[in-house]
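See below for the structure under consideration.
Removed from the display is one protein chain of the complex; every other protein chain stays in position.
Let's turn to chain A:
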(Lines give C-alpha, C1' and ligand atoms only; values in the text may rest on other atoms or scores of the structure.)
Protein backbone atom coordinates (compact mmCIF):
# COMPACT_ATOMS: atom_id res chain seq x y z
CA UNK A 1 0.00 0.00 0.00
CA UNK A 2 1.34 3.47 -0.83
CA UNK A 3 1.49 6.26 1.70
CA UNK A 4 -1.52 7.92 0.13
CA UNK A 5 -3.66 4.86 0.31
CA UNK A 6 -2.63 4.19 3.85
CA UNK A 7 -3.65 7.69 4.87
CA UNK A 8 -7.00 7.20 3.15
CA UNK A 9 -7.48 3.94 4.98
CA UNK A 10 -6.78 5.58 8.34
CA UNK A 11 -9.24 8.28 7.44
CA UNK A 12 -11.95 5.78 6.77
CA UNK A 13 -11.56 4.50 10.32
CA UNK A 14 -12.69 7.95 11.45
CA UNK A 15 -9.70 9.73 12.88
CA UNK A 16 -10.31 12.84 14.91
CA UNK A 17 -10.64 16.27 13.30
CA UNK A 18 -7.59 18.54 13.45
CA UNK A 19 -9.39 21.62 12.10
CA UNK A 20 -13.03 22.36 12.82
CA UNK A 21 -15.17 25.24 11.55
CA UNK A 22 -18.47 25.66 13.42
CA UNK A 23 -20.93 28.23 12.04
CA UNK A 24 -18.10 30.57 11.14
CA UNK A 25 -19.13 33.99 9.85
CA UNK A 26 -16.94 36.88 8.83
CA UNK A 27 -17.57 40.36 7.55
CA UNK A 28 -15.31 42.95 5.94
CA UNK A 29 -17.24 46.03 7.00
CA UNK A 30 -20.73 45.35 5.60
CA UNK A 31 -19.50 42.68 3.19
CA UNK A 32 -20.44 39.21 4.42
CA UNK A 33 -17.40 37.26 3.23
CA UNK A 34 -17.88 33.94 5.06
CA UNK A 35 -21.40 32.62 5.67
CA UNK A 36 -22.05 29.78 8.13
CA UNK A 37 -18.99 27.73 7.35
CA UNK A 38 -19.29 24.26 8.88
CA UNK A 39 -16.43 22.03 7.95
CA UNK A 40 -13.95 19.75 9.55
CA UNK A 41 -10.63 18.44 8.36
CA UNK A 42 -9.16 15.25 9.68
CA UNK A 43 -5.56 14.62 10.50
CA UNK A 44 -3.53 13.75 7.41
CA UNK A 45 -6.29 14.87 5.08
CA UNK A 46 -5.46 16.83 1.92
CA UNK A 47 -8.07 19.42 1.10
CA UNK A 48 -8.15 21.46 -2.10
CA UNK A 49 -10.28 24.58 -1.95
CA UNK A 50 -11.40 26.14 -5.23
CA UNK A 51 -13.92 28.67 -6.40
CA UNK A 52 -14.18 31.99 -8.24
CA UNK A 53 -12.25 34.99 -6.96
CA UNK A 54 -13.99 36.73 -4.10
CA UNK A 55 -15.65 33.52 -3.00
CA UNK A 56 -13.94 33.58 0.39
CA UNK A 57 -11.61 30.61 -0.15
CA UNK A 58 -8.42 32.48 0.81
CA UNK A 59 -10.17 34.15 3.73
CA UNK A 60 -11.37 30.82 5.07
CA UNK A 61 -7.90 29.35 4.83
CA UNK A 62 -6.32 32.38 6.50
CA UNK A 63 -8.75 32.06 9.39
CA UNK A 64 -7.06 28.77 10.30
CA UNK A 65 -3.93 30.56 11.56
CA UNK A 66 -5.84 33.74 12.35
CA UNK A 67 -4.29 35.97 9.75
CA UNK A 68 -7.97 36.87 9.46
CA UNK A 69 -10.32 37.17 12.43
CA UNK A 70 -13.82 35.75 12.24
CA UNK A 71 -16.64 37.50 14.05
CA UNK A 72 -19.07 34.65 14.72
CA UNK A 73 -18.79 30.94 15.32
CA UNK A 74 -15.78 28.92 16.47
CA UNK A 75 -12.66 27.56 14.81
CA UNK A 76 -10.80 24.79 16.60
CA UNK A 77 -7.29 23.98 15.44
CA UNK A 78 -5.72 21.00 17.15
CA UNK A 79 -8.34 21.38 19.85
CA UNK A 80 -7.43 25.02 20.54
CA UNK A 81 -10.03 27.69 19.92
CA UNK A 82 -8.82 30.60 17.78
CA UNK A 83 -9.85 33.73 19.66
CA UNK A 84 -8.21 36.90 20.96
CA UNK A 85 -5.88 34.93 23.23
CA UNK A 86 -2.47 35.83 21.83
CA UNK A 87 -0.79 32.88 23.54
CA UNK A 88 -3.12 30.40 21.80
CA UNK A 89 -2.61 32.06 18.44
CA UNK A 90 1.18 32.01 18.74
CA UNK A 91 1.11 28.38 19.87
CA UNK A 92 -1.03 27.34 16.90
CA UNK A 93 1.05 29.33 14.43
CA UNK A 94 4.09 27.30 15.47
CA UNK A 95 2.28 24.20 14.25
CA UNK A 96 0.78 25.63 11.06
CA UNK A 97 3.05 26.37 8.11
CA UNK A 98 1.84 28.76 5.44
CA UNK A 99 2.81 29.34 1.81
CA UNK A 100 1.59 32.53 0.13
CA UNK A 101 0.77 33.47 -3.44
CA UNK A 102 3.56 36.04 -3.52
CA UNK A 103 6.06 33.89 -1.57
CA UNK A 104 6.64 36.65 1.05
CA UNK A 105 10.24 35.65 1.60
CA UNK A 106 12.22 38.18 3.63
CA UNK A 107 14.32 40.04 1.03
CA UNK A 108 16.93 41.28 3.53
CA UNK A 109 17.85 37.76 4.67
CA UNK A 110 19.64 35.03 2.75
CA UNK A 111 17.72 31.87 1.83
CA UNK A 112 19.30 30.03 4.74
CA UNK A 113 18.46 32.84 7.18
CA UNK A 114 14.88 32.88 5.89
CA UNK A 115 14.60 29.23 6.84
CA UNK A 116 16.31 29.36 10.21
CA UNK A 117 14.63 32.53 11.52
CA UNK A 118 11.56 30.89 13.04
CA UNK A 119 13.28 27.73 14.31
CA UNK A 120 15.87 29.86 16.13
CA UNK A 121 13.56 32.54 17.53
CA UNK A 122 10.28 30.67 17.97
CA UNK A 123 11.44 27.10 18.62
CA UNK A 124 14.61 28.29 20.40
CA UNK A 125 16.69 25.82 18.42
CA UNK A 126 20.50 26.18 18.47
CA UNK A 127 21.71 27.96 15.33
CA UNK A 128 23.81 25.06 14.08
CA UNK A 129 20.99 22.56 14.41
CA UNK A 130 18.57 24.95 12.70
CA UNK A 131 20.96 25.34 9.78
CA UNK A 132 21.37 21.60 9.38
CA UNK A 133 17.62 21.18 9.34
CA UNK A 134 17.24 24.06 6.87
CA UNK A 135 19.76 22.45 4.51
CA UNK A 136 17.87 19.17 4.79
CA UNK A 137 14.62 20.82 3.67
CA UNK A 138 16.38 22.83 0.97
CA UNK A 139 17.68 19.59 -0.44
CA UNK A 140 14.19 18.17 -0.39
CA UNK A 141 12.93 21.06 -2.53
CA UNK A 142 16.08 20.65 -4.68
CA UNK A 143 17.52 24.08 -4.10
CA UNK A 144 20.30 23.54 -1.53
CA UNK A 145 22.93 25.09 -3.80
CA UNK A 146 21.19 28.49 -3.53
CA UNK A 147 21.29 28.63 0.29
CA UNK A 148 23.53 31.68 0.53
CA UNK A 149 21.78 33.75 -2.13
CA UNK A 150 19.11 36.35 -1.45
CA UNK A 151 15.46 35.91 -2.49
CA UNK A 152 15.78 38.68 -5.10
CA UNK A 153 18.35 36.59 -6.98
CA UNK A 154 16.04 33.57 -7.43
CA UNK A 155 13.31 32.85 -9.97
CA UNK A 156 9.67 32.79 -8.88
CA UNK A 157 9.49 29.01 -8.86
CA UNK A 158 12.67 28.75 -6.81
CA UNK A 159 11.38 31.36 -4.37
CA UNK A 160 8.14 29.46 -3.89
CA UNK A 161 10.04 26.23 -3.22
CA UNK A 162 12.12 28.10 -0.65
CA UNK A 163 8.87 29.36 0.89
CA UNK A 164 7.60 25.78 1.18
CA UNK A 165 10.89 24.70 2.78
CA UNK A 166 10.59 27.66 5.17
CA UNK A 167 7.15 26.47 6.20
CA UNK A 168 8.43 22.93 6.72
CA UNK A 169 11.30 24.13 8.92
CA UNK A 170 8.79 24.75 11.70
CA UNK A 171 7.99 21.03 11.45
CA UNK A 172 4.30 21.88 11.27
CA UNK A 173 1.37 19.51 11.69
CA UNK A 174 -0.65 21.42 9.10
CA UNK A 175 0.43 23.21 5.92
CA UNK A 176 -1.70 25.93 4.34
CA UNK A 177 -1.19 26.92 0.71
CA UNK A 178 -2.83 30.13 -0.50
CA UNK A 179 -2.76 30.00 -4.31
CA UNK A 180 0.88 28.91 -4.35
CA UNK A 181 1.21 28.75 -8.14
CA UNK A 182 -0.96 31.69 -9.22
CA UNK A 183 1.94 34.15 -9.48
CA UNK A 184 4.25 31.81 -11.39
CA UNK A 185 5.18 31.42 -15.05
CA UNK A 186 3.77 28.23 -16.62
CA UNK A 187 7.19 26.60 -16.77
CA UNK A 188 7.69 27.07 -13.04
CA UNK A 189 4.32 25.79 -11.86
CA UNK A 190 5.34 22.17 -12.28
CA UNK A 191 8.46 22.37 -10.11
CA UNK A 192 6.35 23.76 -7.26
CA UNK A 193 3.53 21.26 -7.72
CA UNK A 194 6.04 18.39 -7.70
CA UNK A 195 7.22 19.46 -4.26
CA UNK A 196 3.63 19.72 -3.04
CA UNK A 197 2.73 16.28 -4.37
CA UNK A 198 5.75 14.79 -2.64
CA UNK A 199 4.68 16.46 0.60
CA UNK A 200 1.14 15.14 0.24
CA UNK A 201 2.40 11.59 -0.22
CA UNK A 202 4.16 11.80 3.13
CA UNK A 203 0.88 12.28 4.95
CA UNK A 204 1.04 15.99 5.83
CA UNK A 205 -2.31 17.62 6.61
CA UNK A 206 -2.74 20.14 3.79
CA UNK A 207 -5.24 22.83 2.96
CA UNK A 208 -4.56 24.16 -0.48
CA UNK A 209 -6.33 26.98 -2.28
CA UNK A 210 -5.57 26.43 -5.94
CA UNK A 211 -6.96 26.33 -9.45
CA UNK A 212 -4.66 23.47 -10.44
CA UNK A 213 -7.32 20.84 -11.05
CA UNK A 214 -4.77 18.24 -12.05
CA UNK A 215 -3.24 18.57 -8.60
CA UNK A 216 -6.67 18.29 -7.02
CA UNK A 217 -7.44 15.11 -8.93
CA UNK A 218 -4.23 13.30 -8.05
CA UNK A 219 -3.62 14.49 -4.52
CA UNK A 220 -6.76 15.69 -2.77
CA UNK A 221 -8.80 13.59 -0.38
CA UNK A 222 -11.61 16.09 -0.73
CA UNK A 223 -12.23 19.06 -3.00
CA UNK A 224 -14.15 21.99 -1.54
CA UNK A 225 -15.95 24.36 -3.88
CA UNK A 226 -16.88 27.79 -2.54
CA UNK A 227 -18.94 30.62 -3.96
CA UNK A 228 -20.19 33.86 -2.40
CA UNK A 229 -18.76 33.00 1.01
CA UNK A 230 -20.39 29.57 1.26
CA UNK A 231 -19.20 26.02 0.82
CA UNK A 232 -21.32 24.87 -2.13
CA UNK A 233 -20.00 21.36 -2.35
CA UNK A 234 -17.28 19.20 -0.80
CA UNK A 235 -16.55 15.77 -2.12
CA UNK A 236 -13.92 13.22 -3.05
CA UNK A 237 -12.15 14.21 -6.26
CA UNK A 238 -13.62 11.61 -8.62
CA UNK A 239 -17.12 12.33 -7.36
CA UNK A 240 -16.49 16.05 -7.48
CA UNK A 241 -15.18 16.12 -11.03
CA UNK A 242 -17.24 13.34 -12.60
CA UNK A 243 -20.51 13.82 -10.82
CA UNK A 244 -20.87 17.33 -9.38
CA UNK A 245 -24.12 17.66 -7.46
CA UNK A 246 -24.67 21.38 -7.69
CA UNK A 247 -25.30 23.29 -10.90
CA UNK A 248 -23.00 26.10 -9.67
CA UNK A 249 -20.21 23.55 -9.39
CA UNK A 250 -20.97 22.19 -12.85
CA UNK A 251 -20.79 25.68 -14.31
CA UNK A 252 -17.48 26.43 -12.56
CA UNK A 253 -15.94 23.15 -13.69
CA UNK A 254 -17.04 23.64 -17.28
CA UNK A 255 -15.46 27.11 -17.20
CA UNK A 256 -12.05 26.02 -15.96
CA UNK A 257 -11.73 22.59 -17.52
CA UNK A 258 -12.82 23.45 -21.07
CA UNK A 259 -10.47 26.18 -22.14
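Some notes on this structure:
Just so it is clear, a contact is a pair of C-beta atoms (placed from the backbone, for glycine too) under 8 Å apart; a residue touches a chain by one contact, two chains touch by 3 or more; residues count from 1.
By definition in this document, contacts and distances are computed from a predicted model.
Of "1,2-phenylacetyl-CoA epoxidase subunit B", "Thiamine pyrophosphate-dependent enzyme", "Phenylacetate-CoA oxygenase" or "Amino acid ABC transporter membrane protein 2 (PAAT family)", only "Amino acid ABC transporter membrane protein 2 (PAAT family)" is the UniProt protein name of the chain excluded from the display. Within the set A:16, A:90 or A:236, the residue that contacts the chain not displayed is A:90. Here one chain is not drawn; of A:117, A:197 or A:253, the residue touching it is A:117. Note that of A:22, A:36 or A:104, the residue touching the chain absent from this view is A:104. Listed here are the chain A residues that touch the chain not shown: 65, 67, 90-91, 93-94, 96-98, 100, 102-108, 117-118, 121-122, 150-153, 156, 159, 166, 170.
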